[in-house]
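The structure follows.
The complex is shown incomplete by one protein chain, all other protein chains being positioned as in the whole.
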Amino acid sequence: MDILNNLFPNIYNALNDFFHGLLRGANLRPDAESFIVSLIMGLIVVVFLVAISPFLMLSLTWVERKVVARIQNRLGPNRVGPWGIFQIFADMIKMLTKEDIVPANADRWVHFLAPVVTMIPITLILAVIPWGRGMAPADLNIGVLYVIALSSLGTVGIFMAGWGSNNKFALIGGMRAVAQIISYEVPQVLAIVAIVLLAGSLSLVDIVKLQGGWAGFRWFLFAIPVGPIAFVVYMISAIAEVNRTPFDLPEGESEIVAGHHTEYSGMKWGLFYMAEYLNLFVVCAIAATLFLGGWQGPLLPPWIWFFVKTLLLILIAMWVRGTFPRIRMDQLMKFAWQVLVPVALVNIVLTGLALPIFKAIGLI
Amino acid sequence: MLDRYGLIGLFAIVAIIFPLIPLLLARFLRPRKPNRSKMETYECGLEFEDFPVEAQQVWVQFRIQYYIFALMFVVFDIEVVFLYPWAVAYNSLGLYALVEMIIFLVILVMALAYAWRKGQLEWV
Amino acid sequence: MIPLPYFLLLGAAVFCIGLFAALARRNAVAILMGIELMLNAVNINLVAFWRYTKPGTPTWDLAGQIFALFVITLAAAEAAIGLALIIAIYRSRDTVNVEDVDIMKW
Partner (left out) sequence: MSIDLVLTYVAFFVLAAITIIGGLLVAFVRNIMHAALALMMAFMGVAGIYLLLEAEFIAAVQVLIYVGAIAVLILFAIMLTRGLMTRTLPPENNQWLAAGGLALLLFVALVYIAVTTHWPVGTQALAGTDLIPKIGTELVTTYVLPFEVASILLLTALIGAIVIARE
């Protein structure tokens, strides 16, 4: 059990020792040796995380197609391999071999850079997520702000796609997407303020550590009443921020074709697709970290707990997608500014008032 | 500093290269047969070139509402920037910190109330 | 650590580029972008001076960082008003070229 619990930190330490031992023979200066080892170890961590992200995303698409199909009384992918599991590889091959069409009137460089710019911030967020005990690649003391700042960059790539395509649908879709994302970002970050108040720290590692014990009842979700309110506000805004149904107006097929990726095909479109699902994973992982105690949990290894909680939240998002109809643009904006923002603001004040009580009962 | 942000820097470099790899890979795998109507701007089945010149202008006039929402967003984003360090320090501060923050929030909620009252939060 | 003048030179370069953009561009939005660049240059200097004043001495506090924070706030307010003015001018005069907006000239 202990082997499984600390599987990844142990592998990390073993590799670290291995490279140190390898370089000891070379008789380098001590600082040069530790620099080279930390560079190699950093590269291993980074490449590992970045390399699993496409598989993460592809398996999420498979899960989503299966789940939504069941909700709609269909079977979903079932031809390629058992339960259609190899569908993800078929999808990958299809995206790689499709022709890449760039409209003649497009702003070529902006059109090319848009999917790349969309991917970068989402990949960077993976660096601070605490994947398990001692498994946060970088423990920053501005962790939460880092996540918020990078996720606010998502608008840039979308806007570039809308502008660079030189297409009315793309531009309108891009503008709508940006307006929607910035509107829902406000309640999202205001909801997180309540958690920061409870934790007294911006470091994601500290926030997870504080939620240990009491058989899970120290999760900030159970800091009644402020925890559940913040959680609901966060999840609604997060679903809106990743442009999923019922908030998928920017890509409303029946009105504006496919929104900002109307003019994209092949692998460039694939990158947008990947960014969308990685974004879903990231917002759910952050929700699990902030509200559900991250990797804290009994019996199972910490990193499995983290994935279980994240997957649970992703399944909720898929359930929402399968059951709610798309809402109207005016309802969308009204909901963000006239419902979620006031609720989140009141929640902050409530948290400030309730903090002494939580302290007295030992919750924090 | 360098130990933690060095890793972030490394991450940034890999994050920039990473999306370029599948694009490069696809370059060798995909067909390339451009023709005129394929390269045209998508327009619901109509020929883009048949449009009158003013309709070919993609840059449509957007509603002022977009700007108003961006304004609200900027104001609340700055509010958040002040809220975060306050929230971190709140535990060690007294009730006066809460009062000061409430004053700050009330002033900004007045902005929200103004926009609400003037009907600027309605999309239509 | 890198000597302080490196950061000051960077600040000076960014400030002068911003100044040039603010003085020489025709487009009102670009002028505003130049002003934002100048404010950024000021912030680089503020943060650099904060970092290089001797830590631990009585004079060492967070003034540099907090000033930078207020400058950013100010920059946002300035951009909001400036861009609103540009939009208003565009709606009434159908141009954003600053040379065409000269009714106050004489």
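Order of writing sets the labels: A, B and C. Residues in every chain begin at 1.
Rule of thumb we're sticking to: a residue touches a chain if its C-beta (ideal position, glycine included) is under 8 Å from a C-beta of that chain, and two chains touch if they have at least 3 such contacts.
The structure presented is a predicted model; accordingly, all values stated were derived computationally and were not measured.
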Given the contact rule set out at the top, which of the displayed chains would the hidden chain touch in the full complex?
A, B, C
Residue among A:Leu15, A:Ile44, A:Met92 or A:Val156 that touches the chain left out of view
A:Val156
Residues on subunit B facing the left-out chain by the touch rule are 1-2, 5-6, 9, 59-62, 64, 66-68, 70-75, 77-82, 84-90, 92-93, 96-97, 100-101, 103-104, 107-108, 110-111, 114-115, 118, 120
Contacts of subunit A with the absent chain, listed as residue ranges
31-32, 35, 107, 110, 140-142, 145-146, 148-150, 152-153, 155-156, 159-160, 163, 171, 175, 178, 182, 200, 202
Please give every residue of subunit C in contact with the chain that is not shown.
1-2, 4-10, 12-21, 23-27, 29-30, 32-34, 36-37, 40, 43-44, 47-48, 50-57, 61-62, 65-66, 68-70, 72-81, 83-88, 90, 94, 96-99
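Criterion: only the chains that are shown with their structure count from here on.
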Dominant interface by pair count is A-B
Express in whole angstrom the distance between the two chain centres, defined as the mean CA positions of subunit A and subunit C.
33
Between subunit C and subunit B, distance of the C-alpha-averaged centres to the nearest whole Å:
21
Numbers and ranges of subunit B residues touching at least 2 other chains
77
Counting only residues that touch at least 2 other chains, which ones in subunit A make the list?
none
Which bits of subunit A are touching subunit B when the two form their complex?
38-39, 42-43, 45-47, 50, 54, 95-105, 115-116, 119-120, 123-124, 126-127, 137-140, 144-145, 148, 152, 165-169, 171-172, 175, 179, 182-183, 185-186, 189-190, 193, 196-197, 200-202, 257, 262-263, 266-268, 270-271, 329-330, 332-334, 337-338, 341-342, 345, 348-349, 352-353, 355
Subunit B contact footprint on subunit C (complex, rising order):
69, 72-73, 76, 79-80, 83-84, 87
Okay, in this complex, where on subunit B does subunit C touch?
64, 67, 71, 74-75, 77-78, 81-82
